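Excluded from the complex is one protein chain; the other protein chains are retained at their positions.
Each chain carries a letter (A and B) given by its place in the written order, and its residues are counted from 1.
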Amino acid sequence: MSSRQFAIQFTVNGQSARVEAPPLKRLLDVLREDLGLTGTKEGCGEGECGSCSVRMNGALVNSCLVPILQVEGSVVETVEGLTVDGELHPLQQAFIECGGAQCGICTPGMLVAASHLLSHTPYPTVDEIREGLAGNLCRCTGFIKIFESVISAAAKKGSQAHAR
Amino acid sequence: MTASSNLRTVGTPQLRKEGVDKVLGRAKYIDDLEREGIWYGATVRSTIPRGRILAIHYDARVDWSEFVIVSAGDIPGKNHIQMISADQPCLADGQVNHCDEAIVLIAHPDKRRLPEALAAIYIDYEPLRAVLSIEESETQEEIIWGPHTSEGNIFKQFHLEKGNVDSVWAEAAYIVEGEYRTGAQEHLYIENNGAIAEYDEVTGITVWGSLQCPFYVHKSLMAVFDLPAEKVRVIQVETGGAFGGKEDYPSILAAHAGLLAMKARRPIKIVYDRMEDLAATTKRHPSRTRHRTAIDKNGKLLAMEIDIATDGGAYATLSSTVLSRATLHSTGPYVCPNIRITSRAWATNTVPCGAFRGFGAPQSIFAIERHMEQVALAVGLDSDEIRRRNFLHDGDTTATEQVMVEPVILDTLLDRALEVSDFHARQSEFARLNPLSPVKRGIGLAAFYHGSGFTGSGERYLNSLAGIDVTTDNKVRVLVSSTEFGQGTNTILTQIAAEALGIGYEDVIMAPCDTGIVPNSGPTVASRTSMVVGKLIERAGRQLVTGLRQDAGLLDNYSTQDFFTSCLRYRELHGKVESLCRYEAPPNIYWDDQHYRGEAYPAFAWAVYVAEVAVDTTTYSAEVTNFHTVQEVGRVLNPTLAAGQIEGGVAQGIGYALYEKVLYNNGHMLNNQMTNYIMPTAQDVPSISVHFEEIPFAHGAFGAKGIGELPHDGPAPAILNAIQNAINQSFTSIPLLPEDIFIRVTSDAHEQEQITV
Partner (left out) sequence: MRGNPESHHFIDAANLDEILALLAKEPGEWTAIAGGTEIMVAHAAGRLSAKKLINLWGVPELSNIVVTETHLSIGGGVTFNQIRHDATIIAEFPLLAQAASWIGSIANQSRATIAGNIVNGSPAADAPPALLVYDAEIELISHKGTRRLAYSDFHTGYKQSLLLSSELVLAIHLPRHHEQQIKYLRKVGTRRAMAITKVALAGTASSVHHAITRIRIAAASVADRPLRLIATEAALLNEPLNESTLSRARKALWSEVRPIDDLRSTAEYRKQVIANLLDEFLTQIARSSPS
């Protein structure tokens, strides 16, 4: 395998992606530069801020710390994949309604981390939300409206499930 | 107290205008934008705090023909970025005055080649003695700025006298003195600074950027490129947080990108990484404030003598206006017949300090609200009682002799704060339980005001213009240079327009924030957007409705459809549907710049904040366990956004108090990484309760006053007051880290240890 260009195939938001990139290129850069998925943001480049959060094979990861070689054959989900049939995800709706997004730069990563949390903890307590989102720094909201957004989305998802 | 109203849009939680784009990840920030044929720029920065540049070497192992290189000699116009003084070079020429000052710019089509190229440019310096603290600057042994006289190293000074301070010391029942310090603080917007520039001989220069003040950048570019106004265009793109940190710095960055674009004849993008952004861009001014206060036997203030010193960094930038606001907030919300304030902003060889939410007020409010706590102890009154006895009321005068003509309801705010926090009961409970636990809990409060809008004559000089127009596809557009960077500008201004026009929120949009399209409604700073710019939009809306009634047959009780139908008619008559309004100062507002006297602000927002803390005596760490805010900000335009401003500001204030420390080594920021510059996470922010009292202010949009900066003013003193309540130790400096608490609480124990060991 060449170190300069490396052909890699993986799935992003349900669609197959094939790129050629240096194997150490960050997943973050591949998403943004090679695939045009600029919803995933870079805030620190060192896994501290969570702006680049995506899910990889069901795990929450900082895409700035994942070399693309390790993504071969993986399933990656980004903020662009959160909508369902063109409809806003309950979390997206709740972030708008509850004021969970201010400047919006942390929002994509925050939403991905929150959706990861709800995927294994459908009705999280505030403490569970605090822990689940602790790796996603927001400088605008003081986090309070983000917690409210997650709680609201969880409640709505629950009531939808009941309705069915 | 809730303002009665028949408003339809204002005061309701309308959804954030650009919210859908943000949650979809579709909003385009500067680093999400590319242009055909773009190259990427990077900056060679000084590695010493002060010195002469002797030579610049380019390592021959790099093929420099692939790069475009720009230095001071390439600047077609003036080599300075002027905020207030023309002292800051766009690129250092011959001398550097702080670490990380820009010297050379390079650009290349492959951004990944830039770091190695930067490392291959070497600069020879003749180091000069650097001045790295307020105290060193004050000695004036080394003059690094200004004349070699007693004025040397001083960016600005104010002296203010009210009454006769010297007359009362002898009669005072108590005299309390104290010195209080605040550290630098980084804005830590999650989106770093960035800009894209394009240059064309015919059209001139265009810059897209993450920025707060498009017309500041516009003015800077005109000077640097020696271009007329019409050949400079600045476009704000979605901006990922600012907090004042994108008020002045983007002018430098835009000029850098522009210079490279002009030389390269291609679009240039410069986006800083976190390390560069932290090391090279502005911080909050560090400060030292000394108080000497005379109090009578009843706890009433007789005299306040206040001395403020701020560290402005290497260039003047905004230091004079930051100092002014610090000065005007330094007495707190108290009435005192005799006041003397002396304040100075000092030059040091550190990265220039700049605007940061609160703009000097958090520094001086920290000092006065910590000091009042010591006054309370000296007099033997409770924290609330000492404040209550000295609060400003309607008709009282401030330090600048401004008469409080608008209602002041500090007593109500204090009562409410005591009630929602259960202050006295909590205090007793903690006092009872603390002896039983290694974790000591405490509760503290702070009372304060924040002046809305520019200080003094600022708004008159700005002379802002703003308005609305109606497009042919029936959208009302808000025409302002006021920017959205999370605080909600888009939402509240469109709400105001919709309200004034009597149409739906969804029928109003923001015009692109492009200096080629929108008028100059002033910078987005100083908690002025809701009150000042909002008022212009309200007036423009009413003016348009009047015009439509007069010229286009708009009747009473019109529907949205009627409105747009009459707009069509108006357009046929006038060619366009546009309504602009220029700033008019509220009546009876007078400010004397020369004597620093008069109406410092047209309105004030008022607040009382309460913090609960837990101090762990095992680890010496303090954390905030609960926080209550009560404030009067005029009309609340959007309750969701307003509460979001308060919560976010409190969180930033908690960081300022307990977590965020900028460490310097010889003028260079040592901890310029998010892993070492510690801001509060989701697990560190306590529950924050937000309570508004609303007294509409006649000269603000639908009664609004300023709100954005207020919440950063109160947390630090409230928290340190709570810590004093918890462990009976008076700390006077922030950030207050566990290591600082450790030194204080163990100093006695250590002495004993050394004797016995």
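Here is the rule we go by: a residue touches a chain if its C-beta (ideal position, glycine included) is under 8 Å from a C-beta of that chain, and two chains touch if they have at least 3 such contacts.
Quick caveat: nothing in here was measured; it's all calculated off a predicted structure.
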With the missing chain put back, one of A:Ala7, A:Leu65, A:Val84 or A:Ala155 would touch it. Which one?
A:Leu65
Which of these touches the unseen chain: B:Phe155, B:Phe215, B:Tyr659 or B:Phe731?
B:Tyr659
Could you tell me which of A:Gly45, A:Gly81, A:Gly100 or A:Gly142 touches the chain that is not displayed?
A:Gly45
So that we can see where the missing chain sits, which residues of chain B does it touch?
111-113, 115-116, 273, 275, 438, 618-621, 623, 659, 663, 670-671, 673, 675-676, 678, 680-684, 737-739, 742-743, 746
Touching residues (missing chain, whole complex) on chain A
1, 3-4, 21-26, 29, 42, 45-48, 50, 53, 59-62, 64-67, 69-70, 72, 113, 116, 130-132, 134-137
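Assume only the chains that are shown with their structure count from here on.
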Between chain A and chain B, what distance separates the C-alpha centroids? Give it in angstrom.
30
Using the touch definition up top, name the residues of chain B that touch chain A in the complex.
13, 15-16, 18-29, 31-32, 187-192, 238-243, 273-274, 485-488, 640-641, 643-644, 647-652, 673-675, 679, 681-683, 685, 687-688
Interface with chain B, chain A side, in the complex: residues 32, 37-46, 48-49, 51, 78-80, 83, 88, 91-93, 95-99, 101-108, 111, 129-131, 133-147
